[in-house]
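One chain of protein is taken out of this complex; the other chains stay put.
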C-alpha cells in the first residue's frame, strides 16, 4: 500500500508499483502509457487480490444462508456496502443499491422513479454535456410515458450556463439530471449550487458521478442531492458493479425495478411483497466478489486520500493543457484547468482522431478516440470525434511528455 | 486441469485440487463439506486466475478502443462470448447477451419482449416449481400490462403434469416459461417435449437454465427453445455475470431494455438508434473480467465433459437418496433419482430446517435451509422451509456419509 | 452438545413454560419471518400502573425462535411498559447466551419484534429491526 508522503502529495512511484499492468509493454520494448482511465481505470493488486482471496477462502452466495461460508460472505459483502456508503457520505448503507454499473443505476431511477412520477406534460432537464447513459434511459422512458426532455446549454468555454439553467428550471422540471464531471470536456459542474437551484424549483436531482466519484471527494449530504450513480471500474474497482445512492424517502416509495430472488419478502402464486431497502432493488444473486473488490477499491483510494488524488490530477491537467496548447494544430475542448478534472479531449489539425490514437498506440500510449459516448455533445461541438487523454492517480508528468512527443510524431506522418 | 480418466468418469480427487476453498476448515479441525452448489458453486483456480491475470495484464474497457489493451480486452471478452454461445449450442455469439445473472436475463425478456407482446387478455404460463426469478418479473409485468399468469401443476411425485400442461396450453398462452431443473425438487423437466407442445400452441418458450446449464448438456438448438437464461456463478464461474440466449428473430424485434453507452448506434438530443445484437441489450460498461471468468468456466466444464459431470451427479444423488431415506424422520421431496439433478431437499421430522442446517454447519457441512426462493412451491408442498443438500462435480460419496452422520447428530439433539 | 443448542434452549423449545393465549388481553401482536416460516404471537395483560401481570406466546418455528419467545415472555412479566420498551436486543441475546449469525439472529429477535410492535406499534421499530 502506497501511503502519501505528506497529506497532500501522492507518491506516484509507489502507487505505480501497486498496479501490475503498468509494468506492461504493448509491444516488445514499448512501455505502456495508460491515458485512458476515463474509460476505465486500472486495478491495484490490493483489489485484484481481495477478490481472488475471497473466491479462494470464503466464497458463497449471500443472505439467507446459515452455514459459515454464507455468513462470512454476507458479512464481507455488507461490509463492502458500508464502506461504499461511507465513501460517498451516505447516511445509511441501506441507501446504497449495487447495480452492474452507473448506467444501470440511472436506468433504475428512470424506470422505477420515472414510471411512478413522470407522464405527459412533465419535463426532465438534462445538460448538453451528458454521457449517453444519462440521455438514452430518459429518451426511452419519454417515448413510453410522454414527458419532454430539455438540455441545459453550455457557455462558450463549455461550462454549464447557469443563467440558462435557471431559466429552464422555471419550467419546473420534475427531475434534473446532470453529470458532476464531463467525460469529454472534463468540466466539473457546481453540483451543490445546481442542486439547490433545482430543489428550489421543486425538482428531484440525479447526479451522474461516474467521472467524479473516482477523482474527488463526493459527499451526497454536503451536495444535498437525491440520487448519485457511479461505477466501480472507474475507481480502481472491478468491472461488473456500480452503485446507486438514493435519498431514503425516494427509494422507499419507488417500486422495484427487476423481480426475482432476494428482492422479495414474500411470494405467492398471485402476488409478491417487496423486500426492504436495499434488497428491493437487488434481484437475483448480486455481484458478490465484485462488491468485495469495490470495497477494497474505496479503501485503497481513501487511504491515499481523495484530496491528494484530486490535487495530483489537477497538476497533471494543468501541465497537459500547457503542453498540448504548444503543439501546432492542437485544439483542446472544455474549460480552463481550474474548472476541470483530469481529462483532455482535443483535435490535431484535420488529422482524424482515429489516426492520432493509432499512431500514439504504436508508441505505447493508450488514449481513446471517438465520440466517448457523448454524440450529442460532439454534434454541438461540430465534431464527429475527438482524441481523449485522461489521467489518474498513477500517471506521471513524464507520461504527458510522451504524449506530446507522440503528437509531434503524428504531425510528421501527416505533414 | 483435471482430465477425466475415462470418457465417463470424473477424477474427483484431481478436480478437488482445482478448488482452493475446498481445503478450508470452517472452524479449527472442522473440514468444509460444501453441499450448497445449487445456491452458488465454488470456483476452480483456473477461473480465479484467468480473471486476475486479465486484470494484471490486459484489462481495459472494451469496444470502440483503438489502443492495444482495448483491442486485447475486446478480443478476450468477445472470445468468452463465443465460448459461452458454443457451450449452449447457440448458432451465433450475437444471440448471447451478457447480463448480471439469470434473474436479469428473465427480467430482460419480461420487460422487453413482454412490453412489446403482452397485454390485457393475454396469458403467460409458468409452472408451480418455478424459482422467484421466473415468477416475480412476470407478476410485475402482469400488474402493469394486465395479462394473466397460470401455473402448470405437478404430479404427485413432483414432476410436471404433462396432461394438465397440455390442457393449459389450449388456452393459448403467448409465452411459456419453465425451469429445466427445479432448484428445490431437483426435477428435470422434459424441455424438448414441453417446448414442442408450447410451440404447437403458438407460444414463445423461455427456459430457466440456472440449474440445468451447470450440470448437464443443454443445447438450445436440440431443445428448440426461444430463450434460455443462466448464471455463471452456478457453473464454476464468477458472480456478477449471466447470459440470455435468444432466438435471433425475437431478439432483433425486441426493443432495448436499458439505455446508455454501448447499446446505441447513434444518439441525438431528440432520439437514438439502437445498436446491433447483442450490444443493443448491453447498456454501459459490461462485466468485462467476469466474461473472461465465464469463458474460463465453460472451458473448464467442457474439458471435463458435461456428460461425465451429469453422470457423477447422478451417482451422487442416487446414493444420497438411498441413504437419506434410511434416516428415521427424513422425508425427501421431488421425484425418483432418475428424474432428478443433484439436489435433495428434505425435512427431518418436525425439526426446523434452520436448526438442521445450523447443527450441520457446526460439523462443517454447508447446506441451505429455507424456501430457496421458491415460496409458492413450498406453500404447495405445505412447508415453510426445507433443508437442501446439493451436489456438484467436486463432491464425493464420503461427503454424503458426513451429511448422514450429521443428520443423526441433529436427531440426537432434538431427541 | 452444540453450544448454539445449549441445554436451556433445547429444553425451552421442547418444554415451553409460557405457551398459550390470553383472552382477553391488553396487548397482542403477531408477526412472522417469511424466510423460514417462523411465526410468533404474544399476548400481554397489564395492570393500572402499566406493569405486565401476565404474558403468553404462541406460534411455530425453529428452536431458536421458539425458545427465545418462551424466555422473553417469561422475562417480561413484572416489567413496566417503559421497561419493555427500553429492553434491548443485546439484553435478549445475553439472556439467550448463544452466539448467533445474522440469519439466526432474526429468528431470535422475532419475539422481541412482536413484543415491541404490540406495545408501541410497528413503525418506530422498523428501522431498528430491519437493520438486523
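In order of appearance the chains are A, B and C, and numbering begins at 1 in each one.
Quick note on the criterion: a residue touches a chain if its C-beta (ideal position, glycine included) is under 8 Å from a C-beta of that chain, and two chains touch if they have at least 3 such contacts.
Remember, it's a predicted structure, so these values are computed and weren't measured experimentally.
One chain is not depicted; across the entire complex it touches A, B.
Only one of B:71, B:144 or B:196 touches the chain withheld from this view, namely B:71. The chain omitted from view is touched by exactly one of B:193, B:276 or B:412, namely B:276.
Looking at chain A, the residues touching the absent chain are 351-355, 358-359, 362, 369-371, 375, 383-385, 413-414. Chain B residues in contact with the hidden partner, per the touch definition given at the top, are 64-66, 70-71, 74-75, 94, 265-266, 276.
Keep in mind that, in the parts below, only the chains that are shown with their structure count from here on.
Chain B and chain C have Cα centroids lying 38 Å from one another.
Measuring from the averaged C-alpha position of chain A to that of chain B gives a distance of 31 Å. Distance from the chain A centre to the chain C centre is 46 Å, each centre being the mean of its Cα atoms. Multi-chain contact residues, meaning those touching two or more other chains, occur in chain B at positions 354, 358, 369-370, 375.
Looking at chain C, one finds that residues 34-35, 103-104 touch two or more other chains.
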